[in-house]
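Yeah, one chain of the complex is gone here, protein chain that is, but the others are all in their spots.
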Amino acid sequence: MNSLFPTSADFIRFAPEIVLTVVGTLLMLLEPLTGDGKGEKPQLRWLAIAGLALAMAAAIFAYGDPGPAFNGMLLVDGFGTFFSVLVIGTGLLTVFCAQDYLIREKQENGEFYALLLFSIAGQCIMATANELIILFIGLEISSISSYILAGFLREDRRSNESALKYFLLGSFATGFLLYGVAWIYGLTGSTNLATIQATLAAGGVNPRLLALSAALMFVGFAFKVSAAPFQVWAPDVYQGAPSPVSAFLSAGPKAAAFAIFLRVFTTAFGSMADRWAPVFWGSALLTMIVGNFAALRQDNIKRMLAYSSIAHAGYVMVAVTSHSTVGTAAAMFYLASYAFVNVGAFAVVSYVAAKGEKHVGIGDFAGLAARQPLAALVMTIFFTSLIGVPLTAGFFGKFYIFKAALDAGMVWLTVLGLLNSAVAAYYYLRVIVVMYTHEPSVAVNELEPASSGLQFGWVAAAAATLALGIFPSALLEFASRAAILR
Amino acid sequence: MMLPNAVPVSWYLILSAILFSMGVAGFLIRRNIITVFMCIELMLNAVNLSFVAFSYELKKIDGQLFTFFVMVVAAAEAAVGLAIILTVFRHRMSLEIDDVSSLKN
Partner (left out) sequence: MPESLAQQYFPLLVQILLAVLVAGGMVAAGLLIGKKVKNRVKEMPYECGMTPTGNARERFSVKFYLVGMLFILFDIEAVFLFPWAVVFRELKLFAWFEMVTFVVLILAGFFYIWKKGALDWTQTETSKAHKPPTALDLMLSDELEVAGRR
């Protein structure tokens, strides 16, 4: 039994969350004290960027001395650090990509940045949580902030509706997750993942009740990562939420949710993998099919990207199903590449959509290449990565995932997954064709040049996509080492 | 106070399961947003009951502490949720969940 009093090592390992919370609170306090009423607060934006950068530095610094913190409640390891840095990076990218949008809607204020930082703090807790209750609290900090972000445009009907649906279905999922946690606590007498793992490996736990509680937790997690059959909320939420928020929601919270999903099901429930793998198999396949085939029929680009995000959750589910170190590493790599791509793609959407998000049809992207070549170019890079064309991050992501699936002997799932990605190519290519070959639409002709911050966001996301596509080995090596979860 | 023949813990767990199921059923059946929201709260409170029952059974205090966290999270969720419901109401003048369906393709 460790001492009750935390040591300095505990605080260093918790430093990213502390930084995010302090800066977030500061942003919240400065919000009523600043501003000229024009809906533009660059000083708060830079404070948020500084806070996120500092948090990222703290997360990397904490990895210099990995280990458990606060009596094993948190565990700073390669896996946790990977996801902490990933979600903080997603947040940084979101801030750059959101600024044009927020200024245009006269909504740039401290609350947006404060909520973003709080949400990321919750996701960092999720990434390093080693205890079911801490995991739950992290998830809720992240989710509650996200609910408000989804409804950030108070005067917008779609944004309201998105927030309501996200809130109701998100809380519903939380209820399931928590009930599962309660049963695990009752069956094993602990909420610590390592203790649960040891208790379950030793046997003697009622298998039916154990399966029930694992199923309850699966429902909760599947909702959060939008895996079928619990994906229904995603299209409405991503379509209605402000575009930069959709970008963030489909990258940060999703990556963090997969982090806890992987950690819980490979450590605590690792010994019963043969029992949950078939369920995951079906869920992965269904998620891919539902996402890709529904995306084919969409004319609204945000809704299309939402279905595409469901499909990509399906690919990651394939990696989770393989239940191996290779699979976990592949999932990590995939989530990283997908996060940058998706934030970038939604950033271009938010740019073309213009004030009030009027232009979100696929036809509105017609002729984008002729008028705004940079926007069209980065969008092409993002979409080729989503298809999985070589030299982009998406190619290696898919490659590693299906390799892990084959290693685990899941030939059918691999074949069906590859067929799915072939179907997916159609709806991405359609947008690229429209951008390059059609006459410029009214929406595109009216576009004003993007600000330097937004352009930086695009280029950074595109550069990360290409860098991971051309030199994947560095990140993959780190992921492979970090994927050994205990 | 420990009575020799107190109500067995399984009764509490069964009650909790019933409450949780009522919450789930209500969430799926009910059409009024506030009622749906109350069903979610019912689910969370059912979980709290389970935590306390398990805590008693295991003779461990931490289960009771978890209920504090669940309560606080539920309160935060309630505040945010009611605020969201209010903004939805301001736009639609209705609390029927079927009226909130402008996002379709």
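To keep things simple, chains are lettered A and B as they appear, and every chain counts its residues starting from 1.
In this text, a residue touches a chain if its C-beta (ideal position, glycine included) is under 8 Å from a C-beta of that chain, and two chains touch if they have at least 3 such contacts.
This one's a predicted model, so the numbers in the text were calculated from it and none came from an experiment.
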Kindly state which of the options B:A17, B:A83 or B:I97 is in contact with the chain not pictured.
-> B:A83
Residues from chain A at the interface with the omitted partner, ascending = 4-5, 21, 25, 28-29, 31-33, 154
Hey, which chain B residues sit against the chain that's not shown?
-> 3-7, 65, 68, 71-72, 75-76, 78-79, 82-83, 86-87, 90
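The definition used in the following text is that only the chains that are shown with their structure count from here on.
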Taking the complex as given, what residues does chain B use to touch chain A?
-> 13, 20, 23-24, 27, 33, 36-37, 40, 43-44, 46-47, 50-51, 53-54, 57-58, 60, 62-63, 66, 69-70, 73, 76-77, 80-81, 83-85, 87-88, 91-92, 100-103, 105
Partner chain B, residues of chain A touching it in the complex = 133, 136-137, 140, 144, 147-148, 151, 154, 157-158, 160-165, 167-168, 171-172, 174-176, 178-179, 181-183, 185-186, 189, 191, 235-236, 239-240, 297-300, 303
